[in-house]
Each structure stands twice: as structure tokens, then as C-alpha cells.
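All remarks here apply to the structure that follows.
Of the protein chains in this complex, all but one are displayed in their positions.
Right after this comes chain A.
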Amino acid sequence: MTVTTAGPASVTGDLLPFRDPGFRADPYPYYARLRREHPVYRHPAGLYVVSRYEDVARLIRNPTLSVQQLDFGPAAPIHHTMLGKDAPDHTRLRRITNRWFTPKAVEEWSKVMRASVEAVLDEVEKGDGALDAADGLSLKCTFETTCHIFGIEPTDMDTIQRKTYEIGLSLGPGGNDEEARATTEAFAWFAGHIRRLVSDKRAHPGEGLIDAFIAAQDEGRMTEEEVVHTIFLFFAVGHLDVKHLINHGIWLLTQQPGLFAAYRDEPEARPGIINEILRIDTPESMVVRLTTQDTVIGATTVPAGEALALLIASANRDPEVFADPDTFDHTRPLAAGQHLAFGSGMHGCAGQVLARAEADIVFSSIVNRFSGVELAGEPAYAHTEFLRTITHLPVRFR
């Protein structure tokens, strides 16, 4: 019997083994093969994986693709946030928060971030220069900044980090029952914690973002479920991806003394350095969308009702757009293309001005105060299939 092979469904084996530790540690060779051989790959889990820059950049803006109709499984409460809604609900929720993350607003939040970073580095300087930068700097300072924006005290940081990670486990395509249970429990914990925060705020009003959400609810612009889960979302994104950006940047500073000097001596190069950190190790490797009509991607027509995984981390390493893509080069020309680490289009990251500012504050404070930084132990990782994660980053400043 002759088997006719045509299109991505005919690939045998799993070219994107989401559960494989080797894949999680270094997914880039897998991405490279997909881009070369199967730019639209029908994964055994059922979704279509898109890996080339040109396709990802086009589809990530495609207004016919839906997030609202996606099945998030145990992470279904995300549908109460802008991440899980299409227009017009997405538009309504985003307009409520947009003004809190404008460059002008970010100037205010930057003061909080800077004070937090300087306080950590003061202690480091008094001691022997050693620090676990992952929890002691990246997490601590971004979390304190998020809480300030909310208008609350920075409590329960470690629990919030852990519960967020447990929800993240179910956002990739490869989750199991145990992870699903952890995700459900984590959402329940967040709902309880956040309802307490909101009722405290009702009793003692302030001028933070939670107060703005309460006002929006009272004016009928948000539901209670949207308030609770939007607060969850901001707790999560307030540290999750930006923490990786900062950790990865500090790690690069330990590996490349020239980068340390460039960051210190060439302020005009700093935005390019931050962009290159985001490009070469994109914190969130994919976004998922649902087709609502026949969607043509290169030689493949994906029918309506199919999930698309848009591999932004692969797009950011596409040699068609980024020459010598596996090499860190912050001087590469912008004209070729912008990285997609913050997404693009209407679901593009609303907090990217803040994320860039927070990363710059950390790196600037380090290079202005110290003459170098080195690893003081092996970093530890907890990469998932969609989220790059450094859990421990022992460093010593000198």
C-alpha cells in the first residue's frame, strides 16, 4: 500500500517534544528544524505550530484569530481577563488599564523600582557581594513595584510566585492531571487572597490600581470576576516574564564582560541591549490562537476551529530576519525586523514600557555601582514548554 504524504499532518515522531527535559533546556535546535522543514507543523497534541518569523508576525496581528474561543482547560479563569477575551470585551478591559502603564505613569513606578533595587544593592555592598539575583533582586523588586501600583503592602511574595508558576504549568500544550489540579488550587488560592485584598481596599480606600478596578466595577465597566482575575493577571505578569528578562540579562553580564562595559559606557546602546536579551532568550516562547475561518499559512490551509501555537521564540531566531540568530549582538540593525517578545497587535504586551524600564533600572544600577559581576554557583532552571524560568542565579558583584 502506498501512503501519500502531503502537508504537515504526515510527519512522524514528535518534532516538538514539550515534556522532554532536553527540549525544555534548549528548544532552539528544535525550532530551527521546524523552521527549515515544517514551518507549519501539526503537533501530535493536535495544534498547528507556526515557527517562521514572517508567518508568526502576520498571524499574531490577524484580527480573525480568537483567544476567547480557546479552551484553556484548568486555566479557564483566564477568560475573565484581557488575555482571554476578543473585542469588544478585550478593548474595554485594556482601556481601563492602559493609562496605568503609559511612559508618564511608568516614570512614577520607576522611582519605586529604583528605590527597591538600590536597597537590595546597598545590602549586597555591605556584605560580601554575593546574592541570589533571581529571588533576591529580580523577583523582590518587580513584586514590590507591582504591589505599589496596586496600592497594597508587598506580602505573600513567595506564595504568589509559586501559585503563578503552577498556573503557568497548565498554559502549555503538554499538561497532565497533577498539574491541572495544582492550577485549579492555585486559582482558588488567588481568588481568596484577592477577594480579601479588595474588601480591605473597600474598607480603606486609596489611589492604587485596585481602587481603580473597584471604581470600574461600581460603575458597571467590570464584573467582579474580571476584577479578581485581572488583579491575578497583574500579579502574574508583574513578575513572571520581566523577572526572566532581568535574570537573563544579569546572567549575560556574568558571561560577557564587554557587555557590562557597554551598558555602563554607552547609554544610547541600552535599549538595543535590552531588545537583544529579549530576542535571544524570549521569556514567553509562544502564544496560542484559535482559527475562526480557513486560514492560509504558506502552503498550508488551516480550517476553522483549530488551535495555532505561534512560536515567537522561534520567530526571534529566524535567520531570514536576524543574521547569525544564535549570537548575541546588540548592534544588529533594527531595519531587518523587530523581535516579537512582547507580541504585536492588539494583544501585544500592555506593560512593555514598564518591563523595559524595570530591566534598565536593574542593569544601570549594577554597572554604575560595581565593576563586574560573576557567577557564584550554577544557575538553576525550571523552564516549562512556554516559559523560560531561572529559579536561582547566584552571583557575586565586585
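The criterion applied here is as follows: contacts are C-beta pairs under 8 Å (C-beta built on N, C-alpha and C of every residue); 3 or more make two chains touch, one makes a residue touch a chain; residues count from 1.
Quick note on the criterion: contacts and distances are computed from a predicted model.
Only one of "Ferredoxin", "Xanthine dehydrogenase YagT iron-sulfur-binding subunit", "Lactate utilization protein C" or "Methionine biosynthesis protein MetW" fits the UniProt record of the hidden chain, and that name is "Ferredoxin". Of the listed positions A:33, A:94 or A:264, the one in contact with the omitted chain in the full complex is A:94. Interface note for the absent chain: among A:129, A:345 or A:372, the touching residue is A:345.
Mapped onto chain A, contacts with the missing chain fall at residues 58, 61-63, 91, 94-95, 98-99, 101-104, 334, 338, 342, 344-346, 348-350, 352-353.
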